[in-house]
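The complex appears here minus one protein chain, its other protein chains still in place.
Chains here go by letter, A and B, matching the order in which they are written, and residues are numbered from 1 within each.
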Amino acid sequence: MRVDWRTSVAVTGTVVKYTAVAMAIPLVVALVYGEDLLVFGASIFCVLGAGILLERADPDPDLGPREALLLVALAWLSVGVVGTIPYLLAGYGTASTLAHPVNAFFESMSGFTTTGATVMGEISTDQHSHALLLWRQLTQWLGGMGIIVLMVAILPELAVNGADLIQAEAPGPQLQKLTPHIQETARVLWKVYFAFTLLLAIVLYSLHLVGVAPKMDLFNAIAHAFSTMPTGGFSTKADSIAAFSAAVQWAIIPFMVVAGVNFALFWHVLAGDTRDLFDDTELRTYAGAVAAFVALVFGLLYAGVAPPLEIGGTTEGTAEPALRHAAFQIGSLLNSTGFATSDFAQWGTYGQLTLLFAMFVGGSAGSTGGGIKVVRWLIVCKALHRELFRTAHPDAVQPIRLAGTVVDENAIRGVVVFTLLYLGLFGAGVLVIALDAARIGLELTALEAIGASLAAIGNIGPAFGRLGPFGSYLDLPATSKLVMVLLMWFGRLEILPVLVVFTGSFWRR
Amino acid sequence: MLSLPDPTGIADRIDRWRRRPVRVRWRASLGLVGSILVWLAVPLSFPLVLAGYYDEPLLPFLVTIAVTLGIGRWLERLSGDADLGGREAFLMVALAWLFVGVIGAIPFLVAGEGVVSHPIDALFESMSGITTTGATVLVDFSVHGRSILMWRQVIQWLGGLGVLVLAISVLSQLSIGGTQLMETETQTRDVHKLSPHIEETARMLWSLYAGITLTCAGALYVLHLIGVAPGMTPFNAIAHALTAVATAGFSPDPGSVGAFSRAAQWTIVPFMFIGATNFILIYYFVRGDWLRPVRNEEFRYYVGVVVGAVILVALLLLTDPGVSFPLEAKLRHATFQVVSILTTTGFATVDFNGWSPAAKHVLFLLMFLGGMAGSTTCSIKLLRWIIVLKGFRRDLFTAVHPDAIRPIRLSGTVVEEETVRDVYAYTLVSVVIFFALTAFIAVDAARTGLVLSEFEAMSAAAATFFNIGPAFGIAGPFGSYHPFSNATKLAMIVLMWVGRIEIIPVFVLLTPGYWRS
């Protein structure tokens, strides 16, 4: 029984085809703003054509578990590829950095994987059309809850193997089924996700209407809602959220934090079961980690040890800005969003290292956040503690519990393997990026290389130094960019589903 | 006193713990540590004799001998007739390294020469010695007497011997992080009565270790006699033999092995290689079972890694226009540096700070590998990496074939799942500690205003925690750790200690379950 790759390709075609539907939204935006319709018209045509062509690989697809793995890996790659078409078409013949295919691919993949690392150069509506900027935000929103989850939600033919598909795509070590039908689960997740996005857009726009957020017009409100909920991090402004008022910054913080919480929990809350929310060990740890890091950064900022160069002032000794910047940066980096209200690349060693450690935490399982994930750290810590205990008591039998439930030994091994692989890939990424920069004579500090690798595999976005929140990855050589794309792809799908595709045994037996 | 409400019951739990009796026979551990300290007087007499010969002050060593005998005797009296069980062994191991490290610092302090007259620096130097790290804080070697310099070498040699006994007799039986997999001479898992067993193994290892050291010293001195190694006086020959086999890396010469001739450098390479080979394999090899190492999977990987890394670094050096050595020198430097770093020795024949980033990164990566388990090498060790990699491959396979049962094999024997788990945990902890130490060094450097790049911080963390010695940048092979702040040095001292005794014996002491349940 070899892998029936045609099946996977055919279903990938379907996924690509539906991407064209999503492109209708920027088309409408272009219509509203009176911009060039050709870019998205042509893109839709191309993508639709490609999708239909791919679909013909197998007219009657029948997905097995292995085909599902291949499909997920392929689908994300091809969506990333077709996502470049609008960038290329819009950039053709202009000075836009996205006219270069590698840059366009980087931007598209960074969007879909909710990384939020950008090579766009000058980000403004003067340089790029509203439609294109919204497409950038939209890629993040689509990638956030997962393209495959969305497909399972709307395509009945995928529902049969939906559990395999969602397992391969969804963040976290274990699949949580909320309803008996996987399709319904997928729908529920998307509904909750959609509701939060809508709520944020409304909140942001109301702030604009009451006059406390002059720049947050309807376009920006929707655009930022689109990249907050998926923990994405793209912004329509060059200086990210720093471009907006303090009220906007405060409003976004809770939504970023919520985006790093398991969405299944919200479903339980909506179903009237609030106890789950407080009993959940992962949520409590996540909240604790956020609180601890915010307190630490607040302390650093307040003491002026790490002065943030906020546009127009310092935060030393002033509580509100210090708290706001601390909460915002931690809320943004801990769960891999990547927004910024301050150029933390200037924060000095203490501040930057604190943020670097926060980046390792990641969101919760079942959220849109990237990184290693809180639940994995919990399991790893418990497993390590058990190893120590067993050293003193070699005969003890100790299952690991999470909120009272026993965690399966295979799952524990999986988690430890994942964490090791994650750290290994991260290290390899650092090495390649550092050496590649040295090769072309680009001066890159180790912290920048570390940041870049972590920002890619953790789907975070901004790193430190010249790759900071207000900087860009544009200067990196093309090989480094491609390596980062690879890391984003691995990171978003949590390594194993992609890595198996590269093993011989996947194809042979 | 105001009594606070205790909703979580933590105070109550702590109180209950307190009331439980201590379940570790710590007196037995301390007693054995005492015996070790008493024996420490013997190696201390070697630099004493040397001091007499060179007409240098005798006081440092006389004081130290008095102290070690005093403390040792006192501790020995504590010991009951209790057996040394598994738990007591952890305590003994952790304390032994700590005590010897502290006492080893006394000669430096009493001599009061140079930077090591400061207690922290003296402790750093001594701990770096006993853990066979080879990271030095010495800035000016010329102010120190020959006897003091020889004491640095001797303490490393002792550290190497101690580690051999530890790795082969104690840790493998306590199955620390998968070490039970390594080839040992006996496969008994009865940890109940370790002491007689340790004695017997220690005797065998001691003679082998001393034999190899003598051979090395002899070889170096012969080179001197036939005139190809003019600097290799008997003093230097012995000094370098002591630290080469211990894969330790101190040298009485500020230029490390770079100060000696090509012939001396080439000669030291195989001894470093042997130092990082499982001594049980060497034992069988010497006894005539020549094919034994070849049958060992770890050994094959070890040879493969050495050859591969040498070729890679040599190629990088050959293609690097910035390095201007003749061909032979490039090959020699590549070989020497790769073997020195991989075996965690830390000798250097050239300042590799000037190499290309690619070559430096390769050396940096080698720091994480280490040699074979059951040798004097440090770091994570190849044995564990082999299992980790095989585990990864297995997990990828089972992702495709969820029902497949695939045991991991090493040299044909099936590795238990629990061991695989141990190895994963060990590797993960090592990596996490490495990151933490890097962050600490970087932050502390920023605090004290020391200019330190992140790469320097990372390499310094790896070089100390993995017991290698020289790092990159200021702490490079011809540099010194002296510029680091005292806080950083203390952290390094602790982590050299933790890293040398394979992390777990120290960490387990920190868990309440070890003491009271």
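Keep in mind that, in the parts below, contacts are C-beta pairs under 8 Å (C-beta built on N, C-alpha and C of every residue); 3 or more make two chains touch, one makes a residue touch a chain.
Just so we're on the same page, contacts and distances are computed from a predicted model.
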According to UniProt, what is the chain that's been left out of this complex called? Choose from "Molybdate/tungstate import ATP-binding protein WtpC", "Branched-chain amino acid ABC transporter permease", "homoserine dehydrogenase" or "Trk system potassium uptake protein TrkA".
"Trk system potassium uptake protein TrkA"
Specify the residue from the set A:V21, A:A291 or A:V406 that touches the hidden chain.
A:V406
For the chain that's not shown, point to the residue among A:Q346, A:Q398 or A:S505 touching it.
A:Q398
Touch with the omitted chain, as defined above, among B:P43, B:P57 or B:G85:
B:G85
Of B:R23, B:R203, B:R262 or B:R409, the one touching the omitted chain in the full complex
B:R23
By the contact criterion defined above, which parts of subunit A meet the unshown chain? Give residue numbers in ascending order.
393-399, 401, 404, 406
Go through subunit B and note every residue touching the omitted chain.
16, 19-21, 23, 85-87, 190, 192, 517
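The rule we apply is simple: only the chains that are shown with their structure count from here on.
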Nearest whole angstrom, what separates the Cα centre of subunit A from the Cα centre of subunit B?
42
Would you mind writing out the residues of subunit A in touch with subunit B in their complex?
65-66, 69, 348-350, 353, 356-357, 380, 383-385, 387-389, 391-394, 412-414, 416-417, 419-421, 423, 431, 434-435, 438, 445-447, 450, 496-497, 499-500, 503, 505-506, 509
Enumerate the contact residues on subunit B facing subunit A in the complex.
86-87, 90, 174-176, 356-358, 361, 365, 388, 391-393, 395-397, 399-402, 420-422, 424-425, 427-429, 431, 439, 442-443, 445-446, 453-455, 458, 504, 507-508, 511, 513-514, 517
